[in-house]
Structure formats: C-alpha cells, structure tokens
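Of the protein chains in this complex, all but one are displayed in their positions.
Up next is chain A:
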Amino acid sequence: MYELDMLLHGAQALFNQPMALLLALFGVTLGIIIGALPGLTATMGVAILLPFTFGMDPLSGLLMISGVFFGGIYGGSVTAILLKIPGTPAAAATAIDGFELTKKGQAGIALGTATFSSFLGGTASVFVLIFLAPVLARFALEFSASESFALAVFGLSIIASISGVSVIKGLIAGFLGLLLATVGLDPMAGFPRYTGGYTELFNVPFIPVMIGLFAAAEAFKSLEDPQVRAGMAAALDRIIPPWHVFRRQLGNIARSSGLGIVIGIIPGAGADIAAFVAYNEAKRFSKTPENYGKGELGAVAACESGANGCTGGALLTMLTLGIPGDAVTAVMLGALTLQGLQPGPLLFKDHADLVFTLFAGMLVCYVMMLVVGLGSLRFMGRILQMPKSVLTPTILALCIVGTYAINNSMFDIWIMLAAGVAGYFMQKWDFPASPVVLALIMGPMAEANFRRALSLSNGSYDFLYTRPITAALLTVAILTLMLPLLRRLWSSRSGGPTVNGPTVASSAAEGSK
C-alpha cells in the first residue's frame, strides 16, 4: 500500500530530525497554554508563530504550527471543564456538561475523558487525512452557499438541545444572539448596520462577547462570595477514566470524530461548529438524553472528539485543494506557501516525502498532546484549590488581557465587560449562555450564505429543495427542533391514563420539566 509505505518512510525520516520533534513538542505545549487562556485561540497562536517559521526548515516550521493548532483546540477544554471558562469557541460546548461534572466532583475524570477523546478524534482525523484525502476532497467542492446556509440552520436548531432546563429561555437567549449577530457590515451590500458610527463594530466582536458571557460572568458571580473556596478541592483524585466507563464512550467518540472530520472538510466550518453538532448528535443517540446539560461524560467526549476531528478534515482540503477549511488552516496556507510548498493537487506529487513525514509528525504531535495533557492535568487541577479571592481577580485580569490581545483594542474590552454584566444576570435568571455563542457563530453564516445562494440562483428559492445536501440538512434541522416536542407527545401518550397511574396532564407536565 503506497500510503502506508510512505508513512513508514516518513516516520523514519522524522526520527532523524530531533530538532523538528522538539519544536513540535514546543508547539503542542504552547498550543495547550494558548487554548486554555480565554481570548487566545488556536488561530491567533498559529498567526503569532508564523513569522518565526520563516527561518526554519519546512518540516520543523510546519510541525510546530500543527502542534499549536492541535494543542490549541484541545487546551480550551481544560479551563472550560474546571472553571466554565471556554478558552476557545469550540470549548463553549464542552463547558456545558464539563463544568457540571466538576460541580459534581468529577473534574478529574471529565478532564481525562476530554484528553483521551481529543487524542482519539484528532488521531482518527489525521489517519483519514493520510488515507482518504483525494476521495474526500471532492466533497468539499460540492459545498456551495446553499449547503453552508443549510448547515448553519442545522447549527441553529441545536439551540433546542443545549438550552438546559428551559427550552423557552434557551430560545430567548438564542434569538438575543441572533439579534447581536446582525450588528456589523451587511454581508452582501457592505453597508454598516447598528454600528452607531463605531468602525470597531463593523465585525461582530464575537470572542469578546463569549469571554464576557462565560468567564467574566463567572468571575462576577464568585465576587458575591469571595471567601468560599471552590469547594471541589479533593475532586481531582482520578484522571484516567476507568475502562468500563470509557468503553461506553467509544461509539460516541467514533461518531463525533466522524462528524468532526466531515465538518472540518466543509469550507468555512470549523471546530466550534463541530463541537456543537457532536454534542447534539451524542444527545440524540444517547439512551439518557435527559442527563445532557446536567453533567454527562458523553457530552464532554463528543465535543472534544468532534472539535479535534476537525483538525484533520480542515487540513485535508487545505493540503489537497489549497482551500482552507477554517480560520487556522487559512493562516497555515500562508505558512506552506512561504516554505515554497504550494498547497494543492501538486503538493502530493512534488513533495510526497515531505508531506508524509509531516503526516507522521502530526500523529506524533497528537501523542505529545496526550502525554503533555495528562501530565499537566494534575497541575491544572490545583486551580480548584485556589481560594476564590485569588482566583477571581486572576480570571478577570486574564479576560481583559486576552480580549485586548485579539485586536489590540480597548473597545473590545468594554464589549467584553458589558457582556460579562449581561452574562451575570443571565446566570442569575437561568438563561443559558451557550445558545448566544452558537447564534453568534451560526447567525452570520446563515444570513450571508442564504443571500449569497439567492444571488447565485438569480433570486430563485429552488435551491432549498433541489440540492440534495441542502434539503437533507434542512430536514435534519427541522427534526432536531421538533424532537423535544415529539418526545413530549410520545411520553404523554405512552404514560397515558392508567389505573392509579399518573394522568395525562401530570406526565405531560413532567416531560416539560
């Protein structure tokens, strides 16, 4: 088999280059730190390191950048689980159940599961990249504006399943997010909307809002009671999940990784979307969907394997077609070009040796991520033992620095703090924050692509049902929205009037709890 042969050759070549391996380790470690800090995302880490690769040989530079990419996607989960502070947008999905697990005293196992799931999802995606790249690359080109629109609508329908206790409150939060998403330059005509004359508002300040809603809001909340320790101090006793627990997640992880890979391949869709979609599907296929949102290990496993599954998918289209699957690979495209490696169909022909050495290196990067991740968890877990009087100001300081770092902008800091105040009251009144984040990711994507699709079809709405992928995704979206309703109907019917049993009315009320 050609690919396997080349991969073995690549591995051999790789282990003769200790410098490249060292830089990869540096990249992975840095990536995990960057990912864990709010505001600093994998995209930014890669962009910052890019100039340093100018003087390196191609393999070292690219491996270091891949390391940052992989580590950055995973690192976001650590603070999401421990503190409910998603370091990256993808980890906003992990935070939902991850933090609930921490509250239950299961932080260790949640972190361990996240690490193993990230590793498995990422490794699976790199293997797909190695063996199936040419087959899957063509799929990316099938995706036009109408398909992206349908994917975004499907993404928005997930609000129904991440709303937690009250679907109504989740929908309110989601629509609030959609309203916020209309601020900025009109995606088609280019004129400013609701910007109040501030050029800073031309793009929706998505990451500042996310940091505010999650991290700053959490910090404000703990200001209420600064004397209390986190109260979960002794919780981090076991990090590696017991086999009988983890075994049950394997099917979930396989499905989520697959979803992640496919979403990674789709141009313009990245780890954030993958994590939310994986969460939704894990809940759909779970035997205990009612546990999702209350601290379900399967949710953490799904989000993390989905997000990291994205990495290989996004790299796949970037390397084979020269079209980046997400923001990180868009920057990596520049890195490859700089090294004189023009991504595209010719890359595999002209530089096969280097490409396969790079693939081998990516697999090594994921192993490094697993080792560094597991090794650092115990240290990271000490965060929980910090008194809140120290932790809270630290978090707020990190929020401010992280927000400023995105655009070097003070304006963003005010946005973040305003979102923090809003997030504080949302928490008080039980409005979930993740639907807002989801709406901010999917809203602009849905709007721009719907209008683009209309423009492409010269104003005809036929694309909604004549294109198979579009129609399928829209159908799934409708199903997702209807599912809670159908479940309620079904449970009220099956629990119908029985002798001495609950009445129809009371079981329906139970279903809506």
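Methods note: a contact is a pair of C-beta atoms (placed from the backbone, for glycine too) under 8 Å apart; a residue touches a chain by one contact, two chains touch by 3 or more; residues count from 1.
Keep this in mind: contacts and distances are computed from a predicted model.
Looking at the choices "Tripartite tricarboxylate transporter substrate binding protein", "proton-translocating NAD(P)(+) transhydrogenase", "Molybdopterin synthase catalytic subunit" or "Urease accessory protein UreF", the name in the UniProt record of the chain not drawn here is "Tripartite tricarboxylate transporter substrate binding protein".
Touching the chain that is not shown, out of A:V331, A:M369 or A:I400: A:V331 (per the contact rule at the top). Only one residue in the set A:H9, A:K169, A:R452 or A:R488 touches the chain that does not appear here, and it is A:R452.
Across A:L321, A:L354, A:M369 or A:M426, the single residue that touches the chain missing here is A:L321.
Within the whole complex, the absent chain has one touching residue among A:F26, A:F175, A:F202 or A:W414, and that is A:F202.
Screening A:F69, A:F99 or A:F143 for touch with the missing chain picks out A:F143.
Touch with the hidden chain on the side of chain A covers residues 44, 46-48, 50-51, 54, 140-145, 185-192, 199-200, 202-203, 267-268, 321-324, 330-331, 333-335, 337-340, 342-346, 407-409, 448, 452, 455-456, 458.
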